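Missing here is one protein chain; the remaining ones are kept as they sit in the complex.
Up next is subunit A:
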Amino acid sequence: MAVSPEFKQDLLGTIPNLRAFAVSLTQNADKADDLVQETLVKAWDKHESFQMGTNLKAWLFTILRNEFYSQMRKRGREVQDSDGIMTERLAVHPSQHGLLDLKDFRGALEQLPEDQREAIILIGASGFSYEEAAEICGCAVGTIKSRVSRARNRLQEILKISGEADYGPDSISAQVMGSSAA
C-alpha cells in the first residue's frame, strides 16, 4: 500500500517536534537532523504498521528514540546509568538577578543522564502523558515518574533552586491527593 498524502502531511507536521526531541537527546543540531532523517525513512518504510487514528507523534518518537539508542550502542558508547553520575562538579552559579538563564538551563539539562533527560522532556515539554512516555521508552509508568522526579531534583540541585515543591500549589495538591489516597 502506498503512503497516503495525509500520512505524508502528518509526517511533515511532526518534524518540528521530532527535531526538538532529537536535539534534546543528542544535544547536537547536526546529529539531531541526521536522527530525524533516519526516523522519517524508517517511518516511511514501516508506514503500514502504523494504525491510523492512533498517536502518530508517539509512534514517531518511539522510532526516533530507538534509533538514537541503537546508534549509541553501535558507536560503542555506554548508555549512561542515572546512578553513576556525580552532581557536585556540576553546580552552576545562578545569575545575579536570580532568574534562570536559558543557557544555564541548557547546560544543566546536558548534564542529566539520557534516561532522565528524555523522561523530563517527554513529560514536561513534549506534552505526553506518563502512560504515553512509558510506552515510548518501553518501561513502566512508575519508572517514568521516578526518572522525571529525579531529573527535576537534579536540575534544581545543579541550578541551585531550592525545593519548589515545599510551598505553593504543589504541596497543597500533594496534600489533597495524599489525604484522599491514604
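By definition in this document, a residue touches a chain if its C-beta (ideal position, glycine included) is under 8 Å from a C-beta of that chain, and two chains touch if they have at least 3 such contacts; residues count from 1.
Quick note on the criterion: contacts and distances are computed from a predicted model.
Here one chain is missing from view; checked against "Anti-sigma factor NepR domain-containing protein", "Cysteine desulfurase", "Tripartite-type tricarboxylate transporter, receptor component TctC" or "Transcriptional regulator", UniProt names that protein "Anti-sigma factor NepR domain-containing protein".
Residue-wise, the contact with the chain that is not shown comes from A:109, picked out of A:64, A:109 or A:133. Looking at A:64, A:120 or A:137, the residue that reaches the missing chain in the full complex is A:120.
Panel shows subunit A; residues 2-3, 8, 11-12, 15-17, 19-20, 23-24, 33, 36-37, 40-41, 44, 100, 102, 105-106, 109, 120-121, 123-126, 145-146, 148-149, 152, 155-156, 159, 161, 164-165, 168-170, 173-174, 177-178, 181 of it touch the chain omitted from the view.
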